[in-house]
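Sharing a structure with you now.
Of the protein chains in this complex, all but one are displayed in their positions.
And now, chain A:
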Amino acid sequence: MTDEERRDFEATAQADKPLLQVDAVVRRFGEVSAVDHLSLDIRTGEFFALLGPSGCGKTTLLRMLGGFETPDGGRILLDGQDISGVPPHRRPVNMMFQNYALFPHLSVRDNIAFGLRRAGLPRAGIEARVTEMLALVSLDGMEKRKPEQLSGGQRQRVALARALARRPRLLLLDEPMAALDKKLRENTQAELMRLQRRLGMTFIIVTHDQEEAMMMADRIGVMNAGRLQQVATPRQLYEAPNSRWIAEFVGGINIIDGAVESSGRGRMSVATQSAGPVTVATPLQALTTDQVCVAIRPEKVRLSSGEAAPDAGDAAGTNRMEGVIAGVSYLGGQTRYQVRLDRGALLHASVANTVRREAEAFETAQRVVACFAPDDCMVLDR
């Protein structure tokens, strides 16, 4: 068995046992709890993304995992062992820092080789690994440069290569691609995923780019004010957010406040002021009050011109609301419309531009009918 195969084997063998257990961890800075009784399990080989607004504690959490902050409470277990007392240089964890932290006095090559030399790899092995890493981040030919002679994006790639080079059990990435252009970012994303699968590494990545998180991660954790609001697969997170806050934070959404009127046979009727009665599917988890909101993703709202006959194929109970186009934004692959409903609500609808000619487009001030299925609606506590 080669080294890599063995690693793969071990990865599968341990797949269901969590590699990392974060147990009610707290970190306070004065009055603020940057991380507040946060618990999280990460499986071996998992690609986990952390999302959350600026200042919600993502970096602080990562720094505790790396050993740079000491938790004020709770435990962090790696392979079932409490690593709270283990200094950073003894942890099988590597971190890519948010501001890169490249050594200014060392060349790109020496920056990447730094961790490998500390690990006592033979010289030839180091050379090979550095070359491999340089190719991975498309920096071949730049190995002799100093960090100050690189662009922001190039620095970021050196930082990435340096953190990856040691092939740690757990790699922490703090906004690793924030400074890359779209093309390079997509390439790096794909490379990261490939590498992660191939080496059976476990990644925790912090990002502000939701699409990036969705594309790469097996699971996403959304943080707010030091707490994890929801941990779920990308699809669950998007289609079944567990709170109004998550629904609003992840992707675009229309939210209409209302009150539950009646329910039965898998359907629920919600009376709303700004959109009239809305029929929705009964949610799986029980609501705590009847003061609710209806949430619907823009791409699930279909538009048809006012005069056109209602779509014959629609199942019974489809919500139909009349209104006027109030705004149009053309975005290439899709067009976003703002529809002012006659009842008052402003509904966002995004329509995929599936054909080239413009015949299907709507114009501002045009009367339209907005339709959406009850199953596409979510009902959440207000």
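The definition used in the following text is that a residue touches a chain if its C-beta (ideal position, glycine included) is under 8 Å from a C-beta of that chain, and two chains touch if they have at least 3 such contacts; residues count from 1.
Rule of thumb we're sticking to: contacts and distances are computed from a predicted model.
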item: UniProt protein name of the chain not shown, from "C-type cytochrome", "ABC transporter permease", "Nitric oxide reductase" or "Carbon-monoxide dehydrogenase medium subunit"; value: "ABC transporter permease"
item: Touch criterion as defined above, residue of A:Arg27, A:Arg166 or A:Arg244 at the omitted chain; value: A:Arg166
item: Selected residue (touches chain absent from view) among A:Gly45, A:Gly66 or A:Pro234; value: A:Gly66
item: Full-complex contact with the absent chain, from A:Thr70, A:Gln149, A:Ser305 or A:Thr364; value: A:Gln149
item: Chain A residues touching the omitted chain (full complex); value: 66-68, 87-89, 93-95, 97, 99, 101-105, 107, 114-115, 118-119, 144-146, 148-149, 162-163, 166
